[in-house]
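The other protein chains are all here in position, but one chain of the complex has been omitted.
== subunit A ==
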Amino acid sequence: MVQDLLHSSPGLANFGIFFLLATVLLLVILGFVTYGILAERKVLGFMQGRYGPNHLGGRWGLLQTVSDVLKLLLKEDIIPKAADRPLFIIAPVIAFAPSFMVMATIPLTDNLQFADLGIGLLYYVAISGMSVVGFLLGGWASNNKFSLLGGMRAASQMISYEIPLVMSVLGIILLTGSLNLNEIVAAQEGVWFILLQPVAFVVFFIAAVAELNRVPFDLAEAENELVAGFHTEYSGFRWAMFMLAEYVYMFAMASLITVVFLGGWLPLPFLGFIPGAVWFALKFSLVVYILIWFRATFPRIRADKLIEFAWKVLLPVALANIFLTALIKELLELF
């Protein structure tokens, strides 16, 4: 359906349909963020021997995040006197906008995708790289020493980890011969890439956690060292924008891992009667759960070790993986 629309002539009606669809996707993502945060708090509580939210909205705390967001919206908007005002205001937006833009290429099911780009994977990596500018600007514009350190850490970390992230999926691109996410999913009809490319999966997952700024790679906002890193001075809705960006990225990254390694909407054998969207949601939830699990288990890695790990461990492993994949592919074609 979306494909037909994309190829139809531009017009007011089409614009309306796209606008509506975008709004629906926005609501889905915001819904995820709302309940993703709740799930994170509940799962963390479960792992740490406590309850988590259990007052607002019944015993599951279903309205907790909603009220949190409401509180943030109603808070006084504080901009520090010494801050660089225009940059301070624009930084959360720069961090936040790309996180929604990357969602466009993710194929949620075989016919629900907003932009079927030929270079979907490349688009994702390129656009998500823009967010770091927002983090860096936020840290710089706050005119706070802790924030500056946090912003610098964010920049060096995200730039370092983008390289193994891209390198690890090159093996898959070699196997499928395409950067199109739809074709990558279709290529997993027989066997998922997590089985064909386990090394790539591990490297990608680690780099993804680092890209998401989550434990054990949450150095940029290490509250125990840098108070809150780049968003120390942010409060109210501006702070919420940073947090929103972070959780939307979590949504996007979990979707990408599902699509690239876990076969997207494809069902397990003999279970094809369950619709693709359910499969996608299940796999996606599993990835999110593992991310939360990480947070409950790991301490934070040290800044210098973090960079060392990216360049000295992840990158060589990813390169070796590409080499081996190419070699095996050639040999298989030979015989």
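Keep this in mind: a residue touches a chain if its C-beta (ideal position, glycine included) is under 8 Å from a C-beta of that chain, and two chains touch if they have at least 3 such contacts; residues count from 1.
Everything below uses one rule, namely that contacts and distances are computed from a predicted model.
A.B. asks: According to its UniProt record, what is the protein name of the omitted chain, chosen from "NADH-quinone oxidoreductase subunit D", "Sulfate-binding protein", "Spore germination protein" or "ABC transporter permease"?
C.D. replies: In UniProt, the chain that is not shown appears as "NADH-quinone oxidoreductase subunit D".
A.B. asks: Of A:17, A:199, A:301 or A:319, which residue touches the hidden chain?
C.D. replies: A:301
A.B. asks: From the list A:69, A:94, A:127 or A:149, pick the residue that touches the absent chain.
C.D. replies: Considering all chains, including the one not shown, the answer is A:149.
A.B. asks: For subunit A, which positions touch the chain that isn't shown here?
C.D. replies: For subunit A, the residues touching the absent chain are 44, 47-50, 145-146, 149, 215-216, 218-219, 222-227, 295-305.
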